[in-house]
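My questions will all concern the structure given below.
Missing here: one protein chain of the complex. Every other protein chain is in place.
Chain IDs A and B follow the sequence of writing; residue 1 opens each chain.
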Amino acid sequence: MSALPFDTLLIANRGEIALRIIRTAKRLGLRTVVVAHEADHGSPATAAADVVVPIHGKTGVAAYLDGAQIIEAARKTGAGAIHPGYGFLSENAGFARAVAEAGIRFVGPTPEAIDLMGDKVRARAFVAKNGFPVAPSAIEDDDPATFAARARALGAPLLVKPSAGGGGKGMRIVRDMALLDQEIAQARSEGERYFGDGRLYVERFVEQPRHIEVQVMGDAHGTVIHLGERECSVQRRFQKIVEETPSPALSADERRRICEAAAGIARAAGYRNAGTVEFIYGRGEFYFLEMNTRLQVEHPVTEEVTGVDLVEAQLRVAAGERLAFAQEDIRASGHSIELRVYAESAARGFTPTTGSVLALRLPSGEGVRVDVGIAEGQRVTTNFDPMLAKLIVHAPDRDEAIRRARRALAGFALLGCETNIGFLDRLIADSAFAAGVVHTGWLDANPALAADPEIAPDLRARLAAIAALATRAIRDGADAVPTLHAAMGGWRN
Amino acid sequence: MRHAFEIGGIETEVWLARDGDAYRLHGDAGEARVALNQRGAEAVLDLDGLTEKALVVLDGETIHVHVAGGNYTLRHLDPARRFADGDASGGADVARAPMPGTVVRIDVAAGQKVATGDPLVVIESMKLETTIRAWHDGIVADIHVAAGQSFDRDALLVTLAAEAA
Partner (left out) sequence: MRRIVSSIDTRSAEFAANVAHNRGLAAKLKTAQDSARLKRPQRDLDRLARQNKMFVRDRIEALLDPGTPFLELSTLAANQAYEGDVPGAGIVSGIGIVSGREVIIHADDASVKGGAWYPLSVKKIVRTLDIAIENRLPVVHLCDSAGGFLPLQAELFGDRYLAGRIFRNQAILSKMGIPQVAIVLGHCTAGGAYVPALSEYNVIVKGTGAIFLGGPPLVKAATGEEVTVEELGGADVHTRISGTADYPATNERHAIAIAREIVGTFPKRAKAAVEWATPEPPAYDPAELYGIIPRDIKVQFDMREVIARIVDGSRFHEYQPAYGTSLICGFANVWGCPVGILANNGVLFNDSTLKGAHFMQLCDQKKTPILFLQNITGYMVGRDYEHRGITKDGAKMIMAVAGLEVPKITVVVNGSFGAGNYGMSGRAFDPRFLFMWPQSQISVMGAEQASNVLADIKLRQLARHGEKLDAAGIAAIREPILEEYRRQSSAYYSTSEIWDDGILDPVDTRNALAITLSAALNAPGGDPHYGVFRM
């Protein structure tokens, strides 16, 4: 492996992913620059980076979406490459172009690939044209006047999505066709608000579907390989909570077919750098869902079982190197699970929570990895995505991975802001999860899992004791009682 | 007159009595000899001779505890506040945020007359829009937020006043 042709990397992101990219960059001897909105001052990424460039915006999100400001930061700091992480500008072809035009390497796919896969409608047509499976669907743009009729003709259940969408925003399931028009209107409104684009498409909704995705990696020299699948079926409101590899749903043959389909799609698109091809899987069939042209949140599980540092591979591909490994070099060993730690209240309908990180103690131990985006003293606001950290475990088999994950969750202390840590433990302790039979609608169908469990009497006693002893007013109240009367207790004549 | 804590949504009355160099815990959570050795956030609880590590942080009336593998948030219910039912501030009639979020839109102006069900403020949280509607006929006394502003749970949104007699 040769030295990289740039010595400074700018990370155009925040949170855990910024820190995670910095870690690999530092290992490779790169100088690291991170851009940071004022809300992120004191974050682990800003503490770890060699250079921190403040960026500004009306909101925190706006600052990280301001490509011009970020390219200017790269120029100023002499960054030879920009890693966009996930979210924000990671799948913005215009940004990728602007970076290239500024003479800086964009750590990601070509703008053309981003464009192609970024438009759900085009991507779908492309995949179908190349002979890979897609779900029956209707596209509004084909003929807006007949869109509703064509949607209705597909039959229930349907999934309505904004064409420009992603991350579950604006998606609606229609089981009752009478509500179709209403749901279309709502999805359009949300699409307009989130993506500035109200175009929609609908597709057959697979009941009890499982979400299976495949990590692919391509270089600029025409090589595309896959690094196995990940299952991300544990979701709430289309947002992933738990991801794992290998998927407990697939047979060896299904695994081969789905992974080869993914690599085939990427190859057909001339794809380079890291990407993920997502499928809906149900009853032995799978349909192409979309392709994410970036590093995924859940990439660590793939890293854990393959031993490949995906960020390093991304940087080397961006530098023009050939992939350092061939398909047959990729061997998955053991089982890895990722749990997303969110600032949210599972019991209150997964609503986001806010607060300050007053104390943080991370679990450690054999096969335990924590990618964390917050530090003690930081505020948790609704400015950004509520994900605070990811707990990743790796073990020889799935059962042991679950055990390790539960042990690690027990050691994950985060005080000052309610999180879903307790919920995650209930979730992976559930028999359905242990049996590997969950689908994307499982959580919504099992709201009891989200409810706060009753606190057992012995735990209540411990909590009450700690609370009472830690509360000055109570302790002082006890101390204020004269010794004689304290010794006499609650005597009455 | 006892202090109480909201533990797992249940009001739990507790008090301590001195017991030599430790304390005796009394109340709804049972009785035990207890002591807490704190160094910063790190703490060791001694409960009837069994010691256990914990992490304890106080934030106003809220006590955050990590113990026995879980993170818990307890709310201290000070007696004077706990028993002050109704509104001690003089009966203000307010809508508070049901969850943290951002103000999408404000549909009314202060002083405006509204009828039950009229939309007042639209907030967005968790990718969902929620409309806060007038819960009775009256006058918009005050709007405490601006469009685009983000807020925490329980933040004041709108104050309604009864229609002037």
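Everything that follows uses one rule, which is that a contact is a pair of C-beta atoms (placed from the backbone, for glycine too) under 8 Å apart; a residue touches a chain by one contact, two chains touch by 3 or more.
Note that the structure is a prediction, hence the values are computed from the model and not measured.
Visitor: From the list B:Pro79, B:Gly117 or B:Gly148, which touches the chain that is not on show?
Guide: Touching the chain that is not displayed is residue B:Pro79.
Visitor: Touching residues of chain B against the unshown chain: what are they?
Guide: Missing-chain contacts on chain B: residues 1-2, 15, 17, 24, 26-27, 78-80, 82-86, 88.
Visitor: Could you please point out the chain A residues that touch the chain left off the display?
Guide: Considering the whole complex, chain A reaches the absent chain at 477, 479-482, 484-493.
Assume only the chains that are shown with their structure count from here on.
Visitor: Between chain A and chain B, what's the gap in Å when you average each chain's C-alpha atoms?
Guide: 30
Visitor: What residues on chain A touch chain B, complex-wise?
Guide: Residues 58-59, 168-169, 190, 194, 237, 348-356, 358-359, 361, 381-383, 409-416, 418-419, 421-422, 425, 452, 454-455, 457, 459-471, 473-475, 477-479, 481, 483, 486, 489 of chain A touch chain B in their complex.
Visitor: Which residues of chain B touch chain A in the complex?
Guide: 3, 5, 7-10, 12, 14-18, 23, 25, 27-30, 32, 34-36, 38, 41, 43, 45, 47, 52, 54-59, 63-74, 76, 78, 98-102, 125-127, 148, 150, 152-153
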